[in-house]
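One chain of protein is taken out of this complex; the other chains stay put.
Take a look at chain A:
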Amino acid sequence: MTAQEVRLCGLLLQEHFGNVVEKVGTHLIRSGVLTLRALAHETKLPLDLVKKSLCVLVQHGMCTFGAGRRGPAGPVEYRINCEHIFHMLRYPRYIYTAKSLYGDTGELIVEEILQRGQMTMSSTVKTVADRLTHNMPEGQSMDYSEVVSAFSQLVETHFLQRCPPLASAGSSSSGAVDTPLPVATQPTEPESNPDCYKLPYINLTGQGKRRRSSEGGEAEQRAAKKARTDNSECGDDGIYWQVNFQRFHLHFRDQAIISAVSCKLDQTSSEIVRTMLRMSEVTTPAHAAFTQALSANEIFRALQSSYNIARPNLDQYLSLLVDDPMEFVGKTGDSGGGMYVVNLHRALANLARATLESVVQERFGSRSARIFRLLLRKRHLEQKQVEDFAMIPAKEAKDMLYTLLSENLVQLQEIPKTPDYAPSRTFYLYTVNQLPTARLLLQHCYKTVCNLIERRLYETKENKRLLEKSQRIEAILASLQATGAEAAQLTEVEEMITVPERQQLESLRHHINKSCTNQLLSKHESVT
């Protein structure tokens, strides 16, 4: 874990779960694996608070526990899964994806499960139905069956998966036979559970209940108690569902490839690639280098008729895609009109390279970008050769090279002629290593996100008074509008004039935060 990653994890935990969980979490990240007692002792927090924080972290899947070094007889050890914490940055994107694919119902299901960590199917269905009913006009209510169907769709396309059973209970489910004990270092993968995507049978009929604010607290308590007793009757006790982040990431990867193709070539080619990817969605394993081979005939059949692509045109498009230097699509055979695959890894590597080039271009100018691209293609070049190939005057080329070198985007490789590295008898070659440079930029992104979050917190604190004042003014305005007063509104709006400029600042900060997380996401995807 790099320092920036640890800092980012801390800030994210603090944002969502408070200071206590942040302290516990960052300490656990720094120390690696700890037992409960050691953790409580080192963080100097009361034991109960530590227990609560660990419960929260385990519930959300960010912390795993297992038998420690002393075996099952010894105390339980906990470790944090940092990747999971970074996923918190992308929650809005997951929810938006679910919305675009499965509508409001799917969006609410994913949102509920993300916020709660793990949930049973019945409780999810009930909560979502209630929420939907709440937003519907009076008299209508959402039927449970619709929510159940949306849920099953999400499970079928693997966006939701069952939480893996506890290692101690189901040691037979973990694949490896040589490990006699379920060690904390190898948590059971959810995919190894054969029932991972099997929907449980639940008898759940009814409709969402509208929560009336006029009813007293007693009625709500009664309803809550009834809900709790109903849970056990639904027949899916103990089966918890969680969001399958990997599937969402694959979806984002596909989207990135499709948008890249549409930018580079044209809309039709991107539709062809989209069809190819959709056909091999569920059959391609997660880290495959390329999709399954698809014949041109299959692609033609699977293409939607709305695109109106004739068969010869399809062949032309496919050959164009194959010849493209970005190598999105490759041809692996000639049967069935030609067997085509989408080169996932190569496409992602090229996308990452394009991202790097654009970053250099935006930060240092187009000439530095030219030098950078040159070095990417030609691998190792001397300074003289760089000037010649890039067609840039010597002095400027030297300046730019040294700037890039100081930013660590370009490395210097020394090739000695003699065993003593005498400068007069050593070759100095400039080179760019793509993967380490990409990782470096990723760390920069993490740092940027940290800085932005801290800046946002600072701005919120500074303008807290103004924000509260604006909230109060809004409330007053709302009540006034109900009574229909005019003059008072004007004066209040005048009072607010200093507030909007602050609010603009705030929204700008939020915007920046968002944009950076998206950028971060795309880079992360390409790098990993």
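Operating definition for what follows: contacts are C-beta pairs under 8 Å (C-beta built on N, C-alpha and C of every residue); 3 or more make two chains touch, one makes a residue touch a chain; residues count from 1.
Assume contacts and distances are computed from a predicted model.
Looking at the choices "WDR92 protein", "Serine palmitoyltransferase small subunit B", "Polymerase (RNA) III (DNA directed) polypeptide G like a" or "Aspartate aminotransferase", the name in the UniProt record of the chain not drawn here is "Polymerase (RNA) III (DNA directed) polypeptide G like a". When you scan A:Lys198, A:Arg311, A:Arg363 or A:Arg465 for touch with the missing chain, the hit is A:Arg363.
Considering the whole complex, the residue from A:Ile29, A:Leu54 or A:Val432 that touches the absent chain is A:Leu54. Remark: the residues of chain A touching the chain excluded from display are 15-21, 36, 45-46, 48-49, 51-56, 58-60, 65, 75-76, 91-93, 95-96, 111, 115-118, 163, 166, 238, 240, 362-365, 382-384, 387, 394-395, 398, 417-418, 423-428, 510-515, 518.
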